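Of the protein chains in this complex, one is absent; all others appear in place.
After this line comes subunit A, so read on.
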Amino acid sequence: MSGGRKKNILKVIILGDSGVGKTSLMQRYVNGKYSQQYKATIGADFLTKEVTLDDSSSHVNNSNSNNNSNNNFNNDNSRTQHNNNTSNGSKTATLQVWDTAGQERFQSLGVAFYRGADCCVLVYDVTNLKSFENIKVWRDEFLLHANVSSPETFPFVILGNKIDVDEAKKVVSARQAQDLAKGLGDIPLFFTSAKSSINVDIAFEEIARSALQQNQLEDDMFEDDFNDAINIQLDNGPSSCQC
């Protein structure tokens, strides 16, 4: 799990208060379906999805906005530009999306699942002020336990979910959310609806991209560490290496 880095697996953790729609977002993104009857998540679970990404580190937005239903990001580009997995071309990877329990009581176990994450998704419910206020708490919680190498640059994405509901029921304004995202270090922010499939794919594209960047960054550090004969001990000891 934790220290061992597997190439081409991008680990993404979804956090947020109970009932904000973490499971629904994951199901919508990976399986393209929605049900209002997902039970409260207990423990943790994950789903995986193959993605094809532009491997450049720039945040160039491609033609995906009108191609939401497509499972593969940059599908067109990857075909026309590069067919191999070179460092400058498109890259296939497996996105591993982790869904966790929202209730704080389970977090002391949840932290076991944070390690080795490449990106963390913070979700709130636009009709629930408290879940919005807790976004910062979730971020700090994650940084505290995930043991990431450089907390300042670790990628987060914020999702304001359930934007399909009546305006009257929304209690968190777009402005408030933008201010928060900015305040936390220019974190990308998306307004989504798992139920109506609004912005889910776009958001996850950004998530996958951030994760890939982070993964390569860590990979480089891993190589550096590995080449340094003195410092071959990783955070979890030798048994954690699964290569």
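As a working rule, contacts are C-beta pairs under 8 Å (C-beta built on N, C-alpha and C of every residue); 3 or more make two chains touch, one makes a residue touch a chain; residues count from 1.
Heads up, the rule we're going with is that contacts and distances are computed from a predicted model.
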Chain excluded from display, named as in UniProt, from "ER membrane protein complex subunit 8", "Related to GTPase-activating protein GYP7", "60S ribosomal protein L7-1" or "Trafficking protein particle complex subunit": "Related to GTPase-activating protein GYP7"
Candidates A:V30, A:A44 or A:L143 - the one touching the absent chain: A:A44
Chain not shown: contacting residue from A:K49, A:K195 or A:R209: A:K195
Contact footprint on subunit A, counting only the chain that is left out: 1-2, 4, 6, 18-19, 36-46, 96, 101-103, 105-106, 108-109, 112-113, 125, 127-128, 130, 162, 164-166, 169, 195, 236, 239-240, 242
